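Some chains omitted; the rest stay in position.
Order of writing sets the chain letters: A, B, C and D. Residues in each chain are counted from 1.
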Amino acid sequence: MTTLGIVKRNIIRADAVAVEKLGRFGVATIHEALGRVGLMKPYMRPVYRGARICGTAVTVLLQPGDNWMMHVAAEQLQPGDVAVAACTTENEDGFFGDLLATSFQARGARGLIIDGGVRDVDELERMGFPVFSKAIHAKGTIKATLGSVNVPVVCAGALVNPGDVVVADVDGVVVVPAALAQTVADAAEKRESFEGEKRAKLASGVLGLDMYKMREPLAAAGLKYID
Amino acid sequence: MTTLGIVKRNIIRADAVAVEKLGRFGVATIHEALGRVGLMKPYMRPVYRGARICGTAVTVLLQPGDNWMMHVAAEQLQPGDVAVAACTTENEDGFFGDLLATSFQARGARGLIIDGGVRDVDELERMGFPVFSKAIHAKGTIKATLGSVNVPVVCAGALVNPGDVVVADVDGVVVVPAALAQTVADAAEKRESFEGEKRAKLASGVLGLDMYKMREPLAAAGLKYID
Amino acid sequence: MTTLGIVKRNIIRADAVAVEKLGRFGVATIHEALGRVGLMKPYMRPVYRGARICGTAVTVLLQPGDNWMMHVAAEQLQPGDVAVAACTTENEDGFFGDLLATSFQARGARGLIIDGGVRDVDELERMGFPVFSKAIHAKGTIKATLGSVNVPVVCAGALVNPGDVVVADVDGVVVVPAALAQTVADAAEKRESFEGEKRAKLASGVLGLDMYKMREPLAAAGLKYID
Amino acid sequence: MTTLGIVKRNIIRADAVAVEKLGRFGVATIHEALGRVGLMKPYMRPVYRGARICGTAVTVLLQPGDNWMMHVAAEQLQPGDVAVAACTTENEDGFFGDLLATSFQARGARGLIIDGGVRDVDELERMGFPVFSKAIHAKGTIKATLGSVNVPVVCAGALVNPGDVVVADVDGVVVVPAALAQTVADAAEKRESFEGEKRAKLASGVLGLDMYKMREPLAAAGLKYID
């Protein structure tokens, strides 16, 4: 009757080729290509400058002040995965530090997205292990209560299923359902190809008002120019 | 009966010489020279390290989740202007990204101050287009509802009239009424000339207690030294 | 009947050798060595990248919008001290800037921890004077009301007694009671020596599940693996 | 590729008998019976004292500042339903007031749960139409952009599928998956029957330490009594 105390071993990961392709685009572009859904809340920030992640989600459901499930999750991580950790309540303790990062990196994981706190941030940067979190907090945790691994979680307001693609950069974190990875990657590519052309026009001084033909709808909506 | 749906084309910008002079001083100094008023709330932060802006305000009043007015504002921007965007309600969507920045830069704008979110932050830094915002958020916006351009707005708690001087650096954002630009620039200059002398004294070990003659008023206020 | 209006001149500082030893460890390690207590709230952040502090606390109790006591505190600072400033209410004004930093630095102080705002952040970085604060805000303060110096204060949720050791780095700020400085430094050293060994094992692919012998207690707690 | 612009007409509602049974228990009890998951964040509060809701969810996905989908949702509401509204971004506008409440009530709806703002709160109380929301805000909305009705939504951090049972009282809001309604109702009943006995014992002065046999595990964990 609950989703606590469960580790799902076999998950269906998004297609690897599609994941690599998604990794070439920014979060803002992917979010648009996905139909403007799938973003985590903007309080999720990179713990060091330049952090960037793209991979398939292994989800973790944590209890407050307890990181036991992080160790359980390590075993489920495969090369190309990203750990995505939610908590059953709001908590900003430091659930993750350099030792866990060493273990995750040894498993081939590409980073961590966590709706909580992390620590050892300087060491994480030296290791090149990118993390996006709600907080940085030296407060350690215990290992006493069960959560789960690879159940659906709500992380920073977004639903994440195991195997979904997670992309994170300075603009935020977006979740692409595994089944849509290739379609969204293609849509992102198409979208970006249009942007170069638009950028050139705008740089030359053409106004968006004219390029997007906005003058008529603005007038229809009642916009008035006064002097 | 409302200030929505209006674009004011002719605004009185602060004197260009005074604006350049203000640009030589920090926000903290200008805020003091102005009589300790005119600051935006401290949640307004630069989106990249080293961002700094000084220019004349073209104001934008946005609707939540809608950046239509940003395109209308682009046409009103002149070299030396800074776009200052407020929203009719609290909203942290990404109203602004690299395409709009390209257009604003082509118009000669010096940056953006926005009581909301922006995206494409890496690209903004590469372009050298400084932005101060409440949030960074990949969430895009639509173009469906009228706001206004060049009406007075309340941005992050500060009243901004079109043409006012806006100065932003790592310490925050300050608004100088257009009519006071020269007087405030002169006061800031005077203030700063005094600071060098004070700094030298303090660096040599003179205490502020003595330099500012505080010992007597402190005793009068009842301060007690105990061992 | 109050702790306002008092300056305590003679305080018992933590042993200098122990302080230097504590300075070799990160905040997360010290917090663990201390028994997982003594941390300030995670909203306390360095005002520039790479800031780091370790020293003995000279405490300051400020009134909102008033930094008079900062000047009184300057005289009590000795080489190796860190100013730790609390406020009688929540206030994010800029209580501290480059002039006070110059004076504090001339006294030999190693930095400032403040549950409030600071300004002149670029200049603080150039001077190499590290500050951890709740906010950055250009808003200046007056000098009109008495607080105290070297009374016990609650700063960002942590109790700080004058003479305690305060250590701050990117992971947060921790307070070590003066009497425990040597014991905690030794415990931190011991803790860190164990970490290198653990890190090597984890890097080689050994799982925490095995290294920490967690499989049995996890099963006992009811963890279920499903496919 | 998106979940926007969709209205699902046929949804599988939780069994009516189970829903009525769930309505007899408090949110805290149901949350425990469900295995301590399914709660919305604690910022969701009743807009008037004594508000209480139990019914089956018709979900609404709103755009910021736009309540068009509320009118679309009205048609999908059946007697016994509760509207559960999420937003694609954080927004506290007043999406809902007395006119919509009149319409919802005419359809037989039992209340509204909304991760946003509402208005006309006095009138809602007079009508006896209970609402749990993130904010109260007089700011009205437009009707211009498509969201969806009866798609899965994340509301205040909890995943809600159409047809799930939603129970709300002064302690918060809990979501019970439709398929678990009867089992959870039975578990809640069982749980509550035990509570009466415990309450009597505790009221007579028996300590939880003894009633729950905690003294031994506390000693084993290292608890020390000192005088």
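The definition used in the following text is that a residue touches a chain if its C-beta (ideal position, glycine included) is under 8 Å from a C-beta of that chain, and two chains touch if they have at least 3 such contacts.
In this text the structure is predicted, and so the values were computed from the model without any measurement.
Of the identical chains in this model, 4 are shown in place, and the full complex in the file is built from 6 copies.
Operating definition for what follows: only the chains that are shown with their structure count from here on.
Annotation of subunit B and subunit D: jointly contacted by A, touch as defined at the top.
Seen from the Cα centre of subunit C, the chain whose own Cα centre is farthest off is D.
Residue numbering shows that subunit A and subunit C use the same positions for less than half of their mutual interface. A count of C-beta contacts for the chain pairs A-D and A-B puts A-B on top.
Each chain gets a centre from the mean of its Cα atoms; for subunit A and subunit B, those two points are 31 Å apart.
Contacts with at least two other chains are made by residues 88, 90 of subunit D. The touch graph of these protein chains has some other shape, matching none of line, ring, star or complete. The touching residues of subunit C, when paired with subunit B in their complex, are 5-10, 49, 68, 71-72, 74-75, 92, 94, 97-100, 102-103, 105-107, 117, 119-122, 135-140, 143, 145-146.
The residues of subunit D lying in touch with subunit A in their complex are 1-4, 33-37, 39, 41-42, 88, 90, 152, 154, 157-159, 180, 183-184, 187. Remark: subunit B residues 63-66, 88-93, 137, 139, 142, 144-145 touch subunit D in the complex.
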